[in-house]
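I have placed the structure first, in the form of structure tokens, so that the comments after it can refer back to it.
For this view, one protein chain was removed and the others were kept in their places.
Moving on, here comes subunit A:
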């Protein structure tokens, strides 16, 4: 049954319910306010007598209290003398029709006004189809969004969603194009700006420089309290080693995140490590490398994991949580050994060779996101020293 058929059914049930009571009104209580107050006045007098028996009122003031009850009652009766005269006449048919029309018209109008154009009944049906084929593939989503964009090429929101979907599919350059289109159409969308900047940084091997910082600045100019934009601004500041500014930006982002957001824990951890690192001296070093021999369990060789990503990186033993050098590779393309060198360093200002005590990490991620996601599997090495050009064995 289609959605609007359901809505019609719900409206019909509501209308019948109303019509029933309009045609057959509920019995009204024969008790009016005056009678109610008289009854309660008598009841209060009886209770007063009980109070007297229970020694809750002095005999001397008993009569006075009794008079007060009578006086109160007389005032109440005076006040109720102007009650409305009501008639038992039935409601005219035109009024019933008007009520039913209002019920239908108002409900559907409010529904249409509240639901955005992109989520119409037709789209709901599409969504249902996609949901029935659990899990929905990104490819299907991309096809349907592209189809929509052919019909409505000026839909900035759809371009943004396409950018996101393409990013998830690791089509970074296409994703950037889609974001650029969205940017041209609606440059004031903070969420889009943040996603665009993030994608751009990914395409630049996690360098938060150039256009990335411009986009982040634009996002913050529109909404200085966007926690996502502040988070990225922190990375921009970090990339030029402005640790104090990074700390300020992340602290502000943290204060804006609701208490129940898991991202708080990650951000808090990053802040802790940042403050520990600030006093560390970064020593210049010779060229060094870390070799990782990674063994994947049999389960991870199964087809379902072939398109997952292996995020292989080293990070400081203490200090910043982000990788110093990283390689991102799909499971199907993985040969078993990876060597991290200065070429794989995330920041030009901090090369792998400049590090000493580090941890080697391999993380299996479905999304390939830089931040650990729900469902990711991770293995971490013992502390190693980069200056020894170590070889690390890791099992996942």
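The criterion applied here is as follows: a residue touches a chain if its C-beta (ideal position, glycine included) is under 8 Å from a C-beta of that chain, and two chains touch if they have at least 3 such contacts; residues count from 1.
In this section, contacts and distances are computed from a predicted model.
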Worksheet item: Missing chain's UniProt protein name, "Sugar ABC transporter substrate-binding protein", "Sigma-70 family RNA polymerase sigma factor", "Heme lyase subunit CcmF" or "ABC-2 type transport system permease protein"?
Response: "Heme lyase subunit CcmF"
Worksheet item: From the list A:56, A:97, A:139 or A:222, which touches the chain that is not on show?
Response: A:56
Worksheet item: Where the complex has a chain not shown, which of A:97, A:110 or A:337 is the residue touching it?
Response: A:110
Worksheet entry | Touch residues of subunit A, complete complex, unshown partner | 3, 6-7, 10-11, 14, 17-18, 20-22, 25-26, 28-33, 35-44, 47, 50-51, 53-58, 60-61, 64-65, 68-69, 71-73, 76, 79-80, 83-91, 99, 102-103, 106-107, 110-111, 114-115, 118-119, 121, 124-125, 127-128, 130-131, 134-136, 141, 157, 161, 164-165, 168, 255-260, 262, 265-266, 372, 374-375
